[in-house]
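Please read the structure below before turning to the comments.
Here the complex is missing a single protein chain, while all its other protein chains stay put.
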């Protein structure tokens, strides 16, 4: 699955790092580092983390695995 | 046909081309579909693969935690676009409304969004830049190469340039216990963005973490061995440093060359546009069908006396993309201005550095909360007696308050004390060239909460 955090909104509440510690880690007291493509096994936890964010800064892919293949060519363009 | 009919027809089956398939381009495409645009949408990008996020490339990718190929951006929705990837755009013809690609293809449009962003500034001597072990960090390929070089356990890494990216990379080297030298022409790290006072704090932080920080020096030459591997760097003070990895972190170059001859006001500072993200031509006329968003946009901000500001900020790319997309498919009366106050963050040496506003638009700076020595504080920046920016070190929860001070042109220095009173509350000069050459324009305040209702009104200036 894919995740992006708007770190300009993030205020370092660490709720995500509580609820999905393998995907979201605090770097020091306040800075967040995260795995933008966490394993699908963590899906439930990542969704809990995203829901709990007090500033709603965590965006999880809405396309549920049916993304890229249809939507993006893997080879160079020429049309 | 009325213009409303035209707009309806365009929204139904117009042709929009987005040049630049990174964060701003993707978010604009998603917003266009959110807005109900059902016409054709073409995404042009010079890199292969899906749009990916770049901030992790100088952070969790370099620590080795996250693979360089693992930062693909999530999608907010389907965009049903045609993707033309791997070939850069090479020209824009506004007489016939075509984008030219480097492979000779021509892509017609009714409206176009320019979101070509920035590329890394390479080392100035091409033969030295070619040496094994010399890196820049902008793309996932760059980050992957540098990560591998760091994992190999280099004897020393040289970081050239102590801006945000350079400082973040130095921080990660120390986290990985790799000896690192940072070379910076200015007297302190981060000084160009945040001024001398914060720069001094950043310098102390780097040294406390074991960085060999050398300020006020210039790297004059990168020397390779017989196999073409980097082995030494020479400084303008005659000294040298032996290093097998060098990271050139000297900022970016805006991708505007392809717009030469297009008639747009495009140059080294980006493509000028209005607050609605509509591009400006060389004569200063606003175009109707050409929009700009992201790092390549140069947009006026009324809060900063209508100066054209280019920002390499993540949130700016997202917000401009949404404003541009909205305005591309809406009529005159429904257009939104891009009025948000810039926000930025950096993670280094275990500290969350965040800023709001434009710290370079200031003449003085003062610590308003917390303790500088503990690296937990807020500093406010002021220009002509009003608050124009703030920076926090591990104090991000207060930052939104300072955004409001900026939007309301609140007096500087902030007059009221807080419980977490710093030891020294005297403003000091910011120590970078302030905007002194500007005419003294009116101060404005920003009102409204949602994009559709945000406006500015002129306000009385505060005088000390």
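Letters A and B name the chains as they come in the text, with residue numbers starting at 1 for each one.
Operating definition for what follows: a contact is a pair of C-beta atoms (placed from the backbone, for glycine too) under 8 Å apart; a residue touches a chain by one contact, two chains touch by 3 or more.
Here, contacts and distances are computed from a predicted model.
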Listed names "Anion-transporting ArsA/GET3 family ATPase", "Molybdopterin-binding domain of aldehyde dehydrogenase", "ABC transporter permease" or "Cytochrome P450", with the criterion being the UniProt name of the chain not displayed: "Cytochrome P450"
Chain not shown, its touching partners among those shown: A, B
Chain not shown: contacting residue from B:58, B:369 or B:388: B:369
Full-complex contact with the absent chain, from B:187, B:216 or B:417: B:417
Those residues of chain B which, in the complete complex, touch the missing chain: 368-371, 374, 376, 378, 397-398, 400-401, 404, 416-420, 449
Sites on chain A contacted by the missing partner chain, in the whole complex: 13-15, 17-21, 25-29, 44-45, 47-48, 51-52, 54-56
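What we mean here is this: only the chains that are shown with their structure count from here on.
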Distance from chain B to chain A - Cα centre to Cα centre, in angstrom: 21
Touching residues (chain side chain A, partner chain B) in the complex: 1-4, 6-13, 27-37, 59-63, 67-68, 71-79
Touching residues (chain side chain B, partner chain A) in the complex: 44, 48-50, 53, 55-56, 59-60, 63, 65-66, 70-87, 101, 103, 105, 107, 313-315, 318, 343-345, 347, 350-352, 354, 376, 394-397, 399-400
